[in-house]
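Excluded from the complex is one protein chain; the other protein chains are retained at their positions.
Here is subunit A:
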Amino acid sequence: MFLRPLMLAAALACSTAGLAHAQAADNTLRFAYNQTLESPNPYFTTLRLGVIVGRNAWDTLIARDNDSGEFSPLLATEWIWADDTTLDLTLREGVTFHDGSDFDADDVVATLTYAADPANGIVSQQIASWIASVEKTGPLSVRIKAKAPTPAAMEYLSTQLAIFPAGYFTGPQGATSAPLPVGTGPYKFDSYAPGGELLLSRFEGYFADSPKTGAKIDKVSIRIVPDIQTQLADLMSGGVDLIMGLPRDQADQLSQMPGVQVVSGETMRIVFLQMNTTDTGQEALKDKRVRQAINHAIDRKSISENLVGQGSTVINAICFQDQFGCTQDVTSYDYDPEKAKALLAEAGVSGLTVSLAAYRERHISEAIINYLAEAGITAQLQFMQPAAMRDAMRAHQVDMMQNAWGAYSMFDASATAPVYFGAQPDDNNLDPELKTIFDQAGATMDAEQRKALYAQGFEKIAAEAYAVPMFTLPVQYAGAEGLSFQTYPDEILRFWEMSWQ
């Protein structure tokens, strides 16, 4: 398969012509993505593309300011927590759906009630499972009752709980009689073919007071092109204007080309190594000194700089810096192979062999294996499909796991820490103290108290060396010359902000 990058290099070298910008002339953006969208409905997809389409074609009740991190009005203009489990919202007047119907409290009640019912099978149950009931308190006001105090509720309401018109859903699994999906967002659906092209156009009736207002591009065509070389060829021949998720080496080559702009954007996806300290794991990993030795053995900075590249930041805690409750001010372990060897000797461990499961970024796995080998640890790589790795992780069948966690694009530590350290299925340490800390953090509405609890939890994970925090993963974007676009850590493309220059 080494032929393919070689061919790409040749293609880059032989292409000297500038890009055709017919798309700029007709004010269209053509975006290619490598994974098929299973559903255009954001409640029934876990793909990044689904989140991107969801954010552009729908609105949530609340928005989240990218810079300040503060919540701001969107479909709701005001909200107040009447108590720890009761949220009262006032809805915006004058908003219309893409099908021309008016937005009101019935739509919010219908959508959230539908999402909260497990029988309807939305794919990320946790985003709505906290909702006990939603009631209409007026034509433009609703009351949401939570089952228990849910500090992450605002995060769910501002990122994932998109509002559909009442009556849109006719049954479970997103069943509908509507020919095309309907939202209130800045772009509306023109056409959609499963596995084929998705065409959006600017919604002229979009409400003026929205933070997402001012869309300049008339049409957005989204095509699935699974092969990255074909995507690059499309970009270079003017067939598409924007692609994302380029491998670093190809992004580097492409950045030398005239007529193409390559942008490396940091994301909130973090890479870390979990260590299994349960009864089924390698016995030596139960010894804190061995786990500390593994932390000291790996040069995270070097891998981040040399293998991952621009946009990657080394982390000390298992969370993304902008997430609420995340702190990187915890015990950290410098790269020190001699200290690693000394710790292993102190623990009386020699010739240690561990299994290492991974499902992506194999080159990082290989680097980790080499660093561990230098410290005298043999890591046997089990590279597998994500689902197979999850099965193995949840059955506690492997010693170490290389994870790349995107936290559902949620800027709240509750989407990260409890998943891997709060006795949830992916937890491979099952530390009762950590479970208590994260349970408390997930049940208190007091912001300062939550921060303190998360800080305590992250410090405990670091001090116990339960994991090796590695770095954030950047995403490489490539766009045609003249396309103005900005990237964000949540990897969501805001089409309404883009324009042709």
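Note that in this section contacts are C-beta pairs under 8 Å (C-beta built on N, C-alpha and C of every residue); 3 or more make two chains touch, one makes a residue touch a chain; residues count from 1.
The working rule: contacts and distances are computed from a predicted model.
*Asks:* The chain dropped from view, which UniProt name applies: "Acyl carrier protein", "Rubsico expression protein CbbX", "ABC transporter permease" or "Adenylate/guanylate cyclase domain-containing response regulator"?
*Replies:* So the chain that does not appear here would be "ABC transporter permease", according to UniProt.
*Asks:* Of the listed residues A:D227, A:D329, A:E346 or A:E433, which contacts the missing chain in the full complex?
*Replies:* A:D227
*Asks:* Looking at the whole complex, which of A:P149, A:G239, A:G265 or A:G309 touches the chain that is not displayed?
*Replies:* A:G239
*Asks:* Given that one chain is not shown, which residue among A:T96, A:Q126, A:N316 or A:Q397 touches it?
*Replies:* Answering carefully, the residue with contact to the hidden chain is A:Q126.
*Asks:* From the list A:A25, A:A193 or A:A208, pick the residue that touches the absent chain.
*Replies:* Answer from the full complex: A:A193 touches the omitted chain.
*Asks:* For subunit A, which residues touch the unseen chain?
*Replies:* Counting over the whole complex, subunit A touches the hidden chain at residues 3-4, 7-8, 10-11, 14-15, 17, 20, 32, 35-36, 38-39, 44, 46, 118-119, 121, 123-126, 129, 172-174, 193-197, 223-227, 229-231, 233-234, 236-239, 385-388, 390-391, 405-406, 408, 419, 424-426.
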